[in-house]
Structures are given as C-alpha cells and as structure tokens.
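Dumping the structure here so I can ask a few things about it.
Omission of a single protein chain aside, the complex is shown with its protein chains in their original locations.
On to subunit A.
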Amino acid sequence: MELLSGGEMIAQALKDEGVEFIFGYPGGAVLHIYDALFKSDGGVPHVLVRHEQAATHAADGYARATGRPGVVLVTSGPGATNAITGIATAYMDSIPMVVFSGQVASHLIGEDAFQETDMVGVSRPIVKHSFMVRHASELPETIKKAFTLATTGRPGPVVIDIPKDITRPDEKFEYHYPESVRMRSYSPAQRGHTGQIKKAARMLLGARRPMIYSGGGVILGEASDLLVALAKHLNYPVTNTLMGLGAYPGSDPQFLGMLGMHGFYEANTAMHNADVILAVGARFDDRVTNTVSKFCPGAKIIHIDIDPASISKTVPADIPIVGPVREVLTELIAQLDKIQAGEPEPLPDPDALARWWQQIEEWRGKHGLWSGRRYGESDYIMPQQVIESLYRATAGDAYVTSDVGQHQMFAAQYYRFDKPRRWINSGGLGTMGFGLPAAMGVKLAFPDSDVACVTGEGSIQMNIQELSTCKQYNTPIKIINLRNNYLGMVKQWQDMQYEGRYAMSTYEDSLPDFIKLVEAYGHVGMQVRKLADLDAAMDEAFAMRDRLVFLDVFVDPMEHVYPMHVAPNGSMKDMWLSKNERS
C-alpha cells in the first residue's frame, strides 16, 4: 500500500475518482493540497477562477452538461462563504457536486482563528450532506462517500471540510481508494413498487385527457429516451418544466412547450383541463402550480420521483411511485404493453384521444406560442428575435446557459431544446451571475460544441470578472447580452403591480461600455442595434471559433415576458397573454 500525506490523498483520490476538472481558488488553509496537486504527476487539471462563487457555478455547469459531478476546492473563511451561493444553487436544482473547503487547523477550531468559519454549520441547510475530516486516514473513504452521495438517489452538493493539519505533507498514512462504500443509513430507492406501477399503467390507459408533465428529474436520471418512448407509445401530449427542457424534444409536435408562470398557453390550459397527469421527476414548484388549491381541479395525479419528500409535498398524488425514473419508466412501458395486449378494445380510447388532440390544436392555434408572432413591434430589436436568431445560427444544437431574468424566460420559450443537458440555468434558486461561469464549465467539457450564455446587463455584472478566467483557459463562449438597460424582470413586476414605479431597477447612466470592457479582457465585443444586422452579427460571432465574443444586443426595454400567470389566486389556466389580453 502507498503512504501518502492528506494533501496527496486528496490529489490522488480525485484522480482515482476520474475527475476531469477541479474549479477552485487557493488560500492558506488549502496550500498543502495545492502543493500536492502541483506535484502530482498527470494530476487532475485545476481551473483558477476569479471568485469562489464562479468556481461553484462552473463546476455546476460542467455537471449539468455532462452528468458527472462538479468538483470545487476553496480555502477556509471567505473562500468557503463565497462558495455558498453556488452550493445553494446546485442544491435547489439537485446537481451533483463535491466541494472541498479548507478549514483552520484542528487545534484552532472554535477559537475564532484567522479565516475560521464553521463551514459545516453555514452550509448545513443547502447540502445533501457534509463531512468534517478528523484524521488523514479517513480521507479516502470520506471522499468516496461524498462522491457516492452527490451522484446517487436525488443528486446534490456535498461539502468536505478539511482542517489544514490533516493535509500536512510530513505525516503519511496508508492510502487505498475504495471501489464503493456502504452507508447503513443511506439507501435510495432502486426501483418502483410494481403494484403502484400497474395501477398507474391502468390509470394512464383509462385517461381521456392525459398530460405528461416532466421535469429536471428525467434529465438527472438520464431517462429522456424512455420519456420519448412512453409519449410516443401512447401519443400523449408532453409539457416540461423550466428544468426539464430538452428532456422531451422541443420541436416534436407532441410537445406543448414549457408550463408554469411563464409557460405556454397550450401547456397550461391543457394541464388545467387534464383528467390524468403523469408527473415524472418534477416537483410541483410554486412557479408551476400557481394557486395550489386551484391546481388542475379534474385531474388524477400519478407522481414518479426518487425522493419521497417531493411527492405530495404541495399537490397530493393519487398514485405515488418512489423510484428512479429509468427503472420506473421501463417497468411502466412494459406494463402498458401487457395490459394493452390483454384487452379486446384498443386502449387508450382512440376517439377520446383524438378529441383531446383536436382541442389542444385549437388552443395552440388560438394563443399558442407558435400560432403567429406573439410579441409586439417597436423600433428596437425584440428580445425574442435575438433568441430566434441564436437558434437559427446554432441550428438548435448549442449548449445554452443563462442568467436570471426576462432573458432567461425568452431563452426558455424560444430556443427549442431537442436534447437533454443543453439548457443550463438556475431554476430553483434563480441565481443572477450563474450564466457566465456555468458556460465556462460547459465549454471546458465540450470544447468543440457551441456554447452560448444568454444574459442581461444586470446579471452579467454579477460575475463579469470571469472574462479573465475565460482568457486564461481559452473558453471561446458566446455571450448574448439582451440589453434592455433595466433589471427587466423586476421592472416587469413594477409595471404590473407597482404602477410603473421603478424602484432601483434602473442604472441611470452608469453602465460600462461593454465592448471596451470585454476588449480590455482580451475578447471580442460587438454591438447590435438594428434588426437588419442581427443575423449577420450572430453568424459572425459563432464563426469566430477560437474567440470569446460578447454580443451586446440592444432590445426593447419595455417588453414583458408573456404568457404570465395571473396572481394571486389564479389557476393554471389564468394567464396574461400580452399587456392587455387575458386568457
């Protein structure tokens, strides 16, 4: 057996775990670890960000795009607390991540030592689990446990807090990295309950107005192919949550678009009128349901989720199925086949289904997002047009990260994601500043693919320092800034609920010259003000394969995101369709 120091063990364990990148930032408490990484032969490459928040978002973007856990290394105190927003972002969207945080030496803990923060305590509500390492010999098993927890069951971030003395170079211990670990108190469901799945199959086949409502869990559980197989098998309509976009192909005719607060009219209306809803890996978020007591009044609900705590949390399920989506869907499809083969009459009732589709087509034709031009006209470029141009320029096949705000919703609505893991955004926490570092992580994972970051002039400034990291590691992403000169989403609410009082949602004349700014970082900046120039600029940006391009597109500052649920007290079907039109 090898003898290694704690620092060397961490470097070696990451290699043994097959980690591709470490995103991090050094400091006193982790210097032994950094030195071990430096000396490690053929060790895991490390990406030096410019702010620890960006390390977590970059690792998160990497994880969302690849399905593999993101890895972060930060120092104690301010390094650790800077990472908190990114950990919380990953937690809310169930993203696998392992965060190594340095800690002051064991004998100093609790003494308000220099750069001491109780990281295990501070991060407790936003991690799947956390460890404080007490002896170097615990490291291999603890690290294996952390990766196991982060990536199995309902994924999530795991923190390993490591006092500095544990990583001392002069104290060496036996190192053996375990193949697997068991934790007696941890056993996520491996398959669904067969009886429940049979019941669900019956209920699905008896449906007359069915809907499949699928979410991020289908992507996390790598089950898009099965979702498509199920929907095709039954010819049932599908809607995705913001987190589920791409789990079902966005350009498929059975896809009704996103549902929820800014969901498509056809998706929300069909949900409201459904008699059976199959919820798969979706958690009935309040951005989806609108007023819970008015949610889909006539619907029976089948709910598949690996986390029992997601089931019946807000909306009670009629048939709960706890289990991993791949295994459950496989069994469900087999049960459907079996029941259908044993019935003399065709199931589901073809006439009822035809009528349902007819009704849906009517809704689609009336106010559907693709029923015609759904946005207004002005002297400005409309933000929706920018996303349409991006879609065209990238043939719908880019990785698109986004920040938070109106631009995020326009991207979600207008970029039709056909594949899972292509749409990368912060849904649960809604973290402005996510987009740029996340795009960095994605581009490092897929250097040959188009990676675009759709952002706003507000959000981009929350982690703009990462332009420097992009320079250092040559990540030629395309930043598409939907420049409306407002904190647009805030302004929209102020227009709708505060009679247009723009309290702190404008920057007056203080915005930087973004072109000069990105040039100062060594990148290319382009400004677009006229619609006639948009497509050419977009193509030019993507044609520069090896340069980061910042496209500053001036869009209509007065535009709102529609549809938008009527709140408070509205149901799924109650929407604003434009500034003066309601469903």
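The definition used in the following text is that a contact is a pair of C-beta atoms (placed from the backbone, for glycine too) under 8 Å apart; a residue touches a chain by one contact, two chains touch by 3 or more; residues count from 1.
One rule holds in what follows: contacts and distances are computed from a predicted model.
**Student:** Would you kindly match the missing chain to its UniProt protein name, picking from "NADP oxidoreductase", "Acetolactate synthase small subunit", "Acetyl-coenzyme A carboxylase carboxyl transferase subunit alpha" or "Phosphonates import atp-binding protein phnc"?
**Tutor:** "Acetolactate synthase small subunit"
**Student:** Based on the whole complex, identify which of A:L3, A:V292, A:A309 or A:A520 touches the chain you can't see.
**Tutor:** The single option touching the absent chain is A:A309.
**Student:** Using the definition of touch stated at the top, determine which of A:H107, A:R124, A:K338 or A:K471 touches the missing chain.
**Tutor:** Counting the whole complex, the residue in contact with the absent chain is A:R124.
**Student:** Counting contacts across the full complex, list the positions on subunit A that touch the omitted chain.
**Tutor:** Per the touch rule, subunit A residues meeting the hidden chain are 120-121, 124-125, 128-130, 132, 149, 183-186, 307-309, 312-313.
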